[in-house]
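My structure is below; once you've seen it, I'll send some questions.
Only a single protein chain was left out; the remaining protein chains are all shown in position.
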Amino acid sequence: MTEVSDWRFRRYRYRLIGSRCRECGETSYPPRRRCSRCGGATEEYQLPRRGRVVHYTLLKALPTRYNHYRPYFLAVVELSDGTRVIGMLTDVDEPSEGMEVEATLRKLYTYGEDGKIIYGVKFRPVL
Amino acid sequence: MRPTREVGIYGYGAYIPRYIIENRDIADLWGRDATPIKSKSFPSYDEDTITIAYEAALRAIESSGADPSLIGAVFIGSESKPYAVKPSGTVVAEALGLGRNILSADYEFACKAGTEAMQTVFGLVSSGMIRMGLAIGADTAQGRPGDELEYTAAAGGAAYIISRVEDGVLARLEASYTYVSDTPDFWRRSLEEYPRHLYRFTGEPAYFHHIMSSVKGLFEEYGYSPSDFKYAVFHQPNYKFPTRVAKKLGFTMDQIKPGLVVALVGNTYSGSSLLGLAATLDVAEPGDKILLASFGSGAGSDSMVFEVTDLIEERRMRPPVSKLISRMIPGDYATYAMFRDILRR
Partner (left out) sequence: MGMPVIAGYGFTRVGEHWDRGLKDLSLEAIEKVFEGMSSVEIDAIYVGTALSGFYELQLSLASHIADLIARFDASVSNFEAGAASSAQAFYNAALGILSGMYKAVLVGGVEKMSDELPAPNYRGVSLVEDSFLVNYSGMTEIGLHALLAKMYLSEYGLEEPLYSYLPVNEHENASRAGHAQFRNRITYDMVRSASPVSDPLTIFDVTAPGDGAAYILLMDREYADSLGVEYVKLLGMGAAGQPANLFDRASPLFFSASSRAVEKALEKAGVETEDIGLLEMYNPSSISGVLVLESLGLADKGGAGKLLERGYFSLSGELPVNTFGGAKARGDPKGATAAYQLAEAAMQLLGRAGDNQVDGAEYALVHSMVGLDISAYAFVLGV
């Protein structure tokens, strides 16, 4: 991970752009070049921003770059089109299964005091 | 100032972080008695001016149904830019999925950078250089621990999509005015973490003189009087200043009340008057006239007159500012200090 490779991911990270299979319609996030189900070619696909929490966990074993604040929640989110993604939750003290969430843009980490600030999708309760 | 071709607000959105800290908690810590407001918002550890600007702009686009591909400019007014050098607008534009042929710059004029961004977009849209533009005021304002500003310096913002009137606006711009002078009431030197201010000098020669000159100038040039307006919104660094300036100018409490969010939210700096306008649009009816007067230290004031149209009903921000406020939860000083990086791990 570098300040350059982070940049290459920005569109998918900022906007929940996934992929959809041209053959069978299977959707994925992050996007795939070839469908995992049928091997067909895929196209970029804008996933819906809203969904619900299916499962969640409070990560206490914090990895480098994500360890400057508190433990945070990670969740399996089922988006409104049925696509399941894994993401960080924010602005929530105690999530619940079924909780309605929406994708938003938040800071993920920085490359130190003088380095780049990296932003990406997180999910928070619907306003 | 009046644009050659008529422009107005196509859509608007606002955002306030989820956390508030009670003024009482800050005052108890520093052993003070009086508090200027009840509570103020503060950003979570993963929020900054860019994420707040994004949230406000996203809400403006989603609530109004504006076509993002028609947006030709993103100007963000802020005094708490995440980077000293590197535009905030490009991140926001990319995250919103706007096109690549957009004008973008960060504006800084203390608390008036947001209305400055609006003035610029009015001109660009009116001239035909762009079809629509986003003007955003957002801040995660800094107050040195123990300083007067710590009680009010808050986080939040609002975004306005400006278009020509013929594209359908929810509020038509009737006129705008500006008044500036070299008045150093508040500043932050380069590389300094916190701003400094000159206490009571921020009042009479700064806030009051500039807002009153701007509003009076507008009234004289275009023939308005306070009774023409259903609502008025003034920059709100605290509760006392906007209520007093309203009174001095001849406005009633009823006119300013819907837009007066400072008591709970605090001073969101570049977002302050824009947030007040958003809260006012939340309740305005077609035909209502609204006066907006910002103030930025250093110093200056922009004033604007809007007339609300029939489109307001379908374009109102969802959820309204009142909902953003009612969802807020109190955090203690330790949480505030951690999220604001006052406490560093």
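A and B label the chains in the order they appear, each numbered from 1.
By our rule, contacts are C-beta pairs under 8 Å (C-beta built on N, C-alpha and C of every residue); 3 or more make two chains touch, one makes a residue touch a chain.
Everything quoted here is computed from the prediction, not taken from an experiment.
Across the complete structure, the visible chains that the omitted chain touches are A. For chain A, the residues in touch with the chain missing from this view are 1, 6, 9, 12-13, 28-30, 32, 36-37, 55-67, 72, 74-76, 83-88, 108, 120.
What we mean here is this: only the chains that are shown with their structure count from here on.
For the pair chain A and chain B, the distance between mean C-alpha positions equals 30 Å.
Residues 10-11, 14-15, 46, 68-70, 90-91, 93, 104-108, 117, 119, 122, 127 of chain A are the ones touching chain B in the complex.
Contact residues on chain B toward chain A in their complex (touch as defined above): 18, 44-48, 50-51, 54-55, 58, 82-83, 91, 94-95, 97, 319, 323-324, 327, 329, 338-339, 345.
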